[in-house]
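Could you have a look at this structure, given as structure tokens, before my questions?
A single protein chain has been removed from this complex, and every other one stays in its place.
Let's turn to chain A:
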Amino acid sequence: MDETASYPPIEPSNFDLIVVGTGLPEAILASAASAAGKSVLHLDPNPSYGSHYASLPLQEFTSYIESHSSQSSSILTIPQSDMDSGFTRVPLTTQPLYSSVEITSYSSEPLAQSRKFNIDLSGPRVLLCADAMIDLILKSEVNQYMEFKSIDGSFISDGEGNLESVPDSRSAIFKDRKLSFTEKNQLMRFFKLVQGHLEAATAADGGESSESKSISEQDLESPFVEFLSKMGLSAKLKSIVLYAIAMAEYDQENADVCRSVLKTKDGIDRLALYHSSVGRFPNAPGAMIYPIYGQGELPQAFCRRAAVKGCIYVLRMPVNSLLMDKASGSYKGVCLASEQELFCHKLILAPSFVVQSPLPYSSPDAHDFGSRNTTEKLARSICISKHSLKLDVANCLAFFPPRSLFPEQVTAIHVLQLSSNVAVCPSGMFLTYLSAICEDDVQGKNLLHTAIDVLFHVPVSGSPGNNNFVEDQSETGDAKPAVLWSVFYTQELAKFQDVRDNIIRTPMPDGSPYYHDLLVATEKIFRELYSGEEFFPKSTSSEEGAAQELED
């Protein structure tokens, strides 16, 4: 496990910024700071990139989840340096992000091809074509290191185990076979109204007088669900718009359980983003794309970009302690597992690290700096199967709206199925990710297990000797794919900490199926760190960069 490499000493020993952890927010920040000309050192105790945003082979995935779950929490005792360096070494420990890990293997087939899998630790997640994340990928030029494929479709569960297409565009509404004529009309009118509102808003920004088509200020501030009712949408259409297009997480129709009410103006923004995503790229018919080889390509691409701009990379290098100035009490650097001390002006830590603050005189909550201030958790599950959830569909999203599985279901369940054509599993297999926000592990497990039972055939016992059920299933013509391997775990959902002293915390993988909120949080950190700098200035082409370097 502990494979701290014997590297030569890192030079120089002073940096503008040291970043610990190579998750997506850390990778973007290292890349942005390097692009702004800062000297950056990027460290990760793991042998691969991505931290909690990585995509890993099956075996590595299993050991990562297990070593970062609550059973394996370890407390380090740090020897203080004998020399009086003027610094106190404050232990840096890791806090497990995962709990209730449950891995079941019904067949030996997936593990036998472990390296053909690239399993996302924080799935399900896709890129919305018009999202700011795509703009950043282009602006930072990391697109040259990545390739993407289209998500073929989006489905919503009707509550009886059927997955129906989400009518997310005019042509989809037109082609839909499940909606009644009245519903098609309602939805078409509603999309038109939203478009009219957006056009009026754009016109108003441009100085022209806004038209009567626009939605009133009062409506914009009201809950989106009320507005949808007011527009006369049927229960089914409301559910589609709220949970499959606007991605509301909590039951919007039950104020007692809804922890976050989606306002009309936010709902309309999400709808607009979705609509402008459809057809943004000529050969991506849907609103979403996914990186070939998995989500973990994103942090790697941003890290390479950072390296090209001068950032120094050291994997397999744990940080054992932070160096606290004895006089001022502020943090000045890190002490590595190799005993080397390195200094920096700013320090960024991934959310799993905990500073064992020794300061008795600091603010009351200093002792649990990095501790959770939310009771929400995120239940995640992944199933490997040999058949698709939907005939002739390789990659798709699906949703279980609140109350679609059972009356007490408070949150929506997001589902993403991926096939071997995005190089995340061996050919002939499928990976399905599920996630839902929950109060606790028990509730989360109940939610996802119920959804899995609806979507899959789960063998009664995971007896390793019985490998025949797959064949049995295809012969009986059972429509449900059989699960070959599955994992369940819950992930902490801490809100990211504010800048304290000169240590900055990056955000935890969130429950959204998109990157939008993560990127907003990450960009905010950058602006607080380097207020005068541009977040990824437009650069000259990389080839010129390489050539210029030699001419200097």
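Worth pointing out:
Everything that follows uses one rule, which is that a residue touches a chain if its C-beta (ideal position, glycine included) is under 8 Å from a C-beta of that chain, and two chains touch if they have at least 3 such contacts; residues count from 1.
Everything below uses one rule, namely that contacts and distances are computed from a predicted model.
Missing from the rendering is one chain, named in UniProt as "Ras-related protein Rab7" (options: "Glutamate cysteine ligase regulatory subunit", "Rab GDP dissociation inhibitor", "Ras-related protein Rab7" or "Cytoplasmic FMR1-interacting protein"). Summary of contacts with the chain left out: across A:G161, A:G232, A:G310 or A:G428, the touching residue is A:G310.
Of the options A:L138, A:A204 or A:V442, the residue whose C-beta touches the omitted chain is A:L138. Seen across the whole complex, the unshown chain contacts chain A at 5, 7, 10, 48-49, 115, 132, 134-135, 137-138, 143-145, 147-150, 280-284, 289, 292-293, 297, 300-301, 303-304, 307-310, 312-317, 421-423, 542-543, 545-552.
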